[in-house]
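With one protein chain held back, the other chains of the complex are shown just where they sit.
Letters A and B mark the chains as written, and numbering starts fresh at 1 in each.
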Amino acid sequence: MKNMKKIMAFALAAVLAVSCLTGCGKSESKKSAYFIGATGPLTGDAMSYGVSVNRGAQIAVDEINEAGGLNGVEFTYEMKDDKATAADASTGYDSLYDDGMQVSIGSVTSASCEAFASKAAEDNLFFITPSASAASVIENRSNAFRVCFGDPDQGTLAAEELSENFEKIGCIYDTSDTYSTGIWEAFDEEMKNLGTEYTVCTFDADNKRDFSSQVDTLKDCDVIFLPIYYTEAGLIAKACAAKGVDAEIFGCDGLDGVAEQIDSTVTNRIRYITPFDVNSTDEKVAAFVSKYEDAYGEKPDQFAADGYDAVYAIYLAMDAAGVNDVKISASDLCDKIVEAITDDSFSYAGLTGDMTWDESGACTKVPVIVELSN
Amino acid sequence: MKQYLKNIKQSFKLKKSLNYFVIAAFLIAMIGLDAGGMLGRSTVGILSRIAYCIILAVSLNLVVGFLGELSLGHAGFMCVGAYVGCFCANLLHKSIASDLLVLIIAMLIGGATAAVFGFIVGLPALRLRGDYLAIVTLAFGEIVRNIFNGWDAFGGAMGLGTKPYDAHSLFIVAFIVVLFVLMVCQNLIRSKHGRAITAIRDNEIAAKAMGINVTYYKLFVFTIAAFFAGVAGVIYGHSVSIIRQDYFTYNYSIDYLVMVVLGGMGSMNGSIIAASLITYINVWLQNMLTGDLAGIKQPIYALILIAVVMFNNAPALKPFKERFNLRNLWDLIFRSRRKPEVIKDDAAEWNRIETKIKIDDLLSVEVPPNKANTPDKPQKDGAAAKPKKGGK
Partner (left out) sequence: MNIVSGLINGLSLGAIYALIALGYTMVYGIARMLNFAHGDIIMVGAYAIYFAVGISDNPVVSILGSIVFAILICTLMGVITEGLAYRPLRGASPLAVLITAIGVSYFLQGIAQMAFGAKALPITLPNLGTIRLFGTSISVGTIITLILGLILMLALTLFVKYTRTGRAMLAVSEDNGAAQLMGVNVNRIIMLTFAIGSALAAFASLFYLFSIPSVDPKLGSMPGIKAFAAAVIGGIGSIPGAVIGGLLLGLIENVCKTVPGLSQYTLAIEFGILILMLLIRPIGILGKKRRVKV
């Protein structure tokens, strides 16, 4: 008995001691490159977003390094897996910071980016998130910027577009998702302002597969507004087809990718707001798409383009600020980048449109409404 | 009460409290390293994570390992504690300047609220056992998530924003809480109350016949385990800056079940070791495995879980296990003069004592009042339910 307890105690001590060793081993390495960090869901339900952003960002970093980097100094880039949870995003941020992260493209999803942003705000570390669109991520934070549209902007835009062109409007949104509720709240407010009536249905993360009752409720509508992600939108489109509902489907940038989810049975017209059109003839976009296809064997989605743009925005802002010290601290670098990026003369023509930024951190660019052709 | 204090006094022998000293020494070492700037941020982050995982595993062990009821809703209690505690912390920050004080008050409030829910969930435990109770606790966890998701005061789907506590001091507070939790649980288990609890686990009806107040003890264990889960939730909430309900799914409860089973049901030290180890490995694997390969973690844990349970419980393996278990092997190699069968263990060996009453029989336990004194079958193992005086 006594021995057993002792063994256990020693094992306990050993285990706990091992856990601290990771931190002890790391020392300030000789920096020879600027370090861009990020966290995103590389596993789990939301992994497709994280993987896309990661690939897009990696392509941008490789391009910049091939072209000689910033004044001869290259960039390194790393994304830690956060499974789209706040806890893992915090852990990821900490370990990136320990590794010497100087600037970041934040987190991919809104909830984890919120955790990331609050840590980054303490350190005054500049980040520009490719896809975390919740308003709260950049609110009251001078170091936080984003590439994508904000959720409220899309909701307002959709409300204007729909109430102008349609009579009977329906809407299905996901009550358990930050992105979806964010858009819907703005949409709802704008619809009330405009005095347009509409029918609303909801679902949540635990009931996100069976949409027959929602579609039944909305079957007389001319248009169904879907401020949700493409997986569920694909199911809704199929449910519409199965029930013979021929309403138009209108969505936001989350719908990008819905084409893979549906088949020839779906005849509904599908349109969505997106800043990135993969079939665009724009020279830059075409070059990016072919590079992405060569590397990964599939077409990039909007998340990949956002990731690419985020890295380039950082690069151009650092260039404009005249950063020339590879050992610059995150906080100093942040002040310089913020000054440069909010300057009136700064603009970046990226894959997702011509972008400018102001102090709020929001990005100004022109949204495009694209139609999905079958 | 006097008896209880006496029990505490008795149990405070060095060999029985070695784990406190190990943890305390570890904590002091970490504080020293941290003061010297040796610990990176990620390390202190992992430390507080390990701390709240230990609290959760130890408190779940109280329910699963000692009371013998399966709870799949531990994440639900944690969720209640995290939301309510951090909500109060947000309010308190306006009037109280000291972060530490706010954290302590938040832990108490979060723990107390979770305890109230633990009491409520414990109520069905009086009528139900085993599978049914597992489903009720699972259902409770999902209901809690569902409600917080729709509750705008708590941030709704956006989640509740919190003010993170300084990571370099959070782990100190968290480990002090671990020590406190360990002290309460260990002393509880070693007291006569603990023996009453294990007696209920081994044979509820026999325990009842011995005069143990089953109702009281079941509710007591559920409440206290929920309290600690709530406290762990508050620590979690202060280590991240946003609490969202989708973190507390029943899969998260199962993660803790894995820790408890792996560490050994009914073994506090086992839970502590398993919780630290698994948490650390998880963080480590997070960086090692990417893409669909990350799925490999789940089947491996599942296989370990099945293997451990089967090894401990399969009737066919019993003779084999009794000859070759770790403790006997140790004795065989190093002190061959002691024979394995001489070594009797106390309640920590829950699986050795056969459960006589099958689950379905207990589903609608009704011992009519006039038959209350029907003699029980003789006990195979006397350790299970030694008659205790009182228990009320």
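Basically, a residue touches a chain if its C-beta (ideal position, glycine included) is under 8 Å from a C-beta of that chain, and two chains touch if they have at least 3 such contacts.
This is a predicted model, so every value here is computed, not measured.
Touch with the chain omitted from the figure is made, among B:Met38, B:Ile147 or B:Ile281, by B:Ile147. The chain not shown here is touched by just one of A:Val73, A:Val200, A:Ile328 or A:Ala349, and that residue is A:Val200. Although one chain is not drawn, the whole complex shows that of B:Leu5, B:Ile96 or B:Met310 it is B:Met310 that touches it. For chain A, the residues in touch with the chain missing from this view are 43-45, 47-48, 175-176, 200-204, 206-207, 209-210, 212-214, 216-217, 231, 234-235, 238-239, 241-244, 260-263, 265. Of the residues in chain B, those that touch the hidden partner chain are 64, 68, 70, 72, 123-124, 127-128, 130-132, 134-136, 138-140, 142-143, 146-147, 149-150, 205, 254, 257, 261, 292-293, 295-303, 305-306, 309-310, 312-317, 351, 355, 357-367, 374, 376-377.
We take it that only the chains that are shown with their structure count from here on.
Averaging Cα coordinates per chain places chain A and chain B 37 Å apart. Looking at the complex, you find that chain B touches chain A at residues 15-16, 18-19, 22-23, 25-26, 29-30, 33, 38-47, 49-50, 142, 146, 149-150, 156-159, 161, 164, 167, 236, 239-247, 269-270, 272-273, 276-277, 280, 283-284, 286-287, 289-292, 294-295, 326-327, 330, 334, 343, 345. Against chain B, the residues of chain A that register as touching in their complex are 1-9, 11-13, 15-20, 22-24, 26, 42-44, 47, 51, 80-81, 85-92, 94-95, 97-98, 111, 114-115, 117-119, 134, 136, 174-178, 180-182, 204-206.
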